[in-house]
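In what follows, a single structure is set out as structure tokens and then discussed.
All protein chains but one are shown at their positions in the complex.
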Amino acid sequence: MSEMKKIKNLKEFSTSADRFEGANLLCPGCAHSIIVREVLNATNDDLVLSASTGCLEVCTAVYPYTSWDASWIHIGFENGSTAVAGAEAMYNALKKKGRLKQPERNPKFISFAGDGASYDIGFQWISGCFERGHNIMHVVLDNEVYANTGGQRSSSTPIGGSNTTTPAGTHSYGEKQNKKDMMAIMAAHGGPYVAQVSPNKWKDMVKKIQHGFSVDGPVFINAASQCCTEWKFDPKDTMHLADLSTDTLAWPLYEIIDGKELNITYRPKNVIPVEEYLAAQGRFKHLFKDEYKYLIKEWQERVDSNWAYLNRREEARV
Amino acid sequence: MANTGWDEFEIGAMLRSFDGKIDDIAGTLQEDRAYSQNNSFVASVADWRIEKPVFNKDFCIDCQFCWIYCPDISIISRDKKMIGVDMDHCKGCGICVEVCPTNPKSLLMFPEHADEEAELAKWPEKDEEKK
Partner (left out) sequence: MAFDKMELRDIEVWDGNFAAAQALRQCQIDVVAAYPITPSTPIVEGYAKFLADNYVEGEFVMVESEHAAMSGCIGAAAAGGRVATATSSQGFALMCETLYQASGMRLPIVLNVVNRALAAPLNVNGDHSDMYLGRDSGWIQFDAYCPQDAYDLNFIAFKVAEDHEVRLPAMVHQDGFMTSHTAQGVHTLTDDQGYGFVGDFKPMNDMLDFEHPVTHGVQTEEDWHFEHKARQHNDLMTKVIPKIEQAFADFEKLSGRKYNLVEKYDVDDADVVVVCMGTSVETAREVAGEMRAKGIKAGVLGIRVIRPFPFMQIAEALKGVKAIATLDRSSPNGAAGMLFNEIAGCLFNTDTKALLSGYVYGLGGRDLTKAHLVDLYNELQANVDAGKVTTPLQQFIGVRGPKLSFL
């Protein structure tokens, strides 16, 4: 085990030499790359990375350019987790056989994927990787929509959002299904570490990523990735939206250790009504019409009930 | 590379991040790396910008909020100090300005064609209403 990178404060963190490069093709204001930077900069160890098909992938390896300063692979939409698991298996094989070129290194195996590639099409592959116990980290860049293909709903899309395949209209308020609880599903796999993060809380993120690197076995990180293009807000406001998501508790920050022990890692001093989070995004604009205002109330009730549930889980230590 | 023929590429459409060997990437700052022609570091997205951030070091407290929240690796910080914006990679999203906590802000957005020296010369005063 290599020594964990020491990151006491942001000044110290800012001495990191990024291994993700600019002039990628992500939208201005995209939270994906903020998350990727926080994850990669949490370690100085070598990296073996994958990306499943999605915004991150199509925007960072468009021939003849790569934005990655570490070995990186993309196969398809569904199998980024398994690509990295295969590489990890090869690492173990070559280590056993004494054939690693740089045997002193302690590489980290990380798979990045969107919510479509994690909650939907790649779900089986992730489940397989976690059940088998590969020493990998799967990071979901959860923007709650198929952003790369232009804004179709995924099973991560929250109720009431207007998306291209569940548009709001004269007879519809948009998405009808509740967001899939991937955290609970992944925790149920019994892996050593499952955590929810948001890029505005960089210190919480780095702590969790480093904890993820320190454990033996598969780690699941669910990162809120605020999408100005599909959520319809001004690109400059990405961090404002992130603050709203964590401070309204629409995106609570917590971790689950060994599939059981739940810890809430951020408690806002002033909890903001979820209405403010919804009001900041064009995708929820129609909810503020009189006939749909009951949905905002339901939103708040859902957020409250989920927060109460997380608190009870934390208290019960089960 | 634009005119390279089919027989001139690496097989498998493989790309290298660097020319030659690199020992310790995480320990090597951008200016010390031998980027390959295929690393997007050598490319520019400057023409995406409508507005650009201008940095006024007089008010900067080196909090590094702009560094951590920049999606485009365009805030250049060295030795814990913010020293400028990488204008080849900045897409002009404006996040750095939004997260800047100083009063007045140390980063402000201006039209892409604005003259930096002129804007620095007439930088806004401290906003007394803000704490």
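Per-chain numbering from 1; labels A and B assigned in written order.
In this section, a contact is a pair of C-beta atoms (placed from the backbone, for glycine too) under 8 Å apart; a residue touches a chain by one contact, two chains touch by 3 or more.
What you see is a predicted model, and the numbers here were worked out from it, not measured in a lab.
Across B:23, B:47, B:79 or B:125, the residue that sits in touch with the chain not pictured is B:23. Think of the hidden chain as still there; on chain A it touches residues 46, 48, 50, 57-58, 61-64, 66, 68-76, 78-79, 82-94, 96-97, 99-102, 105, 107, 124-125, 127-128, 131-132.
The set of chain B residues touching the chain not shown comprises 2, 4-7, 9-18, 21-23, 25, 38.
To be clear about the criterion, only the chains that are shown with their structure count from here on.
Spacing of chain A relative to chain B, judged by their CA centroids, is 24 angstrom. Residues of chain A touching chain B in their complex: 10-26, 28-34, 37-38, 43-46, 60-61, 63-70, 199-200, 202, 234-240. Contact residues of chain B toward chain A in the complex are 1, 13, 15, 17-18, 25-30, 33, 37-45, 48, 62-65, 67-74, 77-80, 86, 88-95, 97-99, 109.
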